[in-house]
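The structure appears right after this line, and notes come after that.
For this depiction, one protein chain was excluded, whereas all remaining protein chains were kept in their positions.
Up next is subunit A:
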C-alpha cells in the first residue's frame, strides 16, 4: 500500500514544476555561482579544494531544504482534509509519514546527486574517493532530521504560509549554521547551537579531518557536530510528535 502511495506522490511532484525547481535546480545553481569564482575556488582546503567544500555545503543545504518542503506537504494535505480521508482507511498515520519520508529522502538524494555531479564535472576534488561517498551519505541521512522539522511545522500551523516560513527559516539556519560562509569568533560560538551547524560540519568532516587542530579551517573535535546532530534530531522528532498529537486533538 505504501508503494502505490509513493508512486503517486512522485507523479504529483513531477507535475508540479515549482517544487522541483526549488529542490533540484536552486542548490545546483548556487553551487555553480559560488563554486566557480576563479580567485579562490581552486585553493587547497584540507584534503581537497574549496570547490569540494562549497559543493558539500550547497548539497547539504539543498537536501535539507527539499526535505523540509516535501515533508511540509503534510501541512497542506492536512489542511485539505486528506488526513481525515486517510484516517478512514487501514493506513496508519505512521505509514503515511513513512511514505512522505521516503519521497523526501529520494528527492533529497537526487538534489544532492545533481550538485555532486556538477562538482565532479567542474573540478571539485579530494585526495581519496571514499570522501565523496561518506560526505554524500552524511548529507542524505542528516537531511532526514529536517523532515521532522517540516512535518512538525506543518502539523502545528496547517497552512501554506507556515511552510513558506519553515523554508525561509532554513536560509536563516544555514547562514547561522556556518553553511554559506565561514563564521568566526562569537558568531561561530553561537552557530554551534543552531540546527544546521552539526549537520554541515559532519558532512565536511571527511575532507577536513586531517587538518591539525589549532590551525586555520581545522574542524571541531568530532563529538561537537555529532552531539549537535543527535540533539537536534531528538528536538525535531519530539517537536514532530508533539505537533502531530496536537493536530489530531484539534481535528
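Just so we're on the same page, a residue touches a chain if its C-beta (ideal position, glycine included) is under 8 Å from a C-beta of that chain, and two chains touch if they have at least 3 such contacts; residues count from 1.
In the analysis below, contacts and distances are computed from a predicted model.
Student: For the chain that is missing from this picture, which UniProt protein name fits: "ABC-2 type transport system ATP-binding protein", "Nitrite reductase small subunit NirD", "Pyroglutamyl-peptidase I" or "Ion-translocating oxidoreductase complex subunit G"?
Tutor: Spelling it out: the chain absent from the display is recorded in UniProt as "ABC-2 type transport system ATP-binding protein".
Student: If I consider the whole complex, including the chain that's not displayed, which of A:25, A:87, A:137 or A:218 touches that chain?
Tutor: A:87
Student: Since one chain isn't shown, list which residues of subunit A touch it in the complete complex.
Tutor: With respect to the unshown chain, the touching residues of subunit A are 1, 4-5, 8, 11-12, 15-16, 77, 79-82, 84-91, 251.
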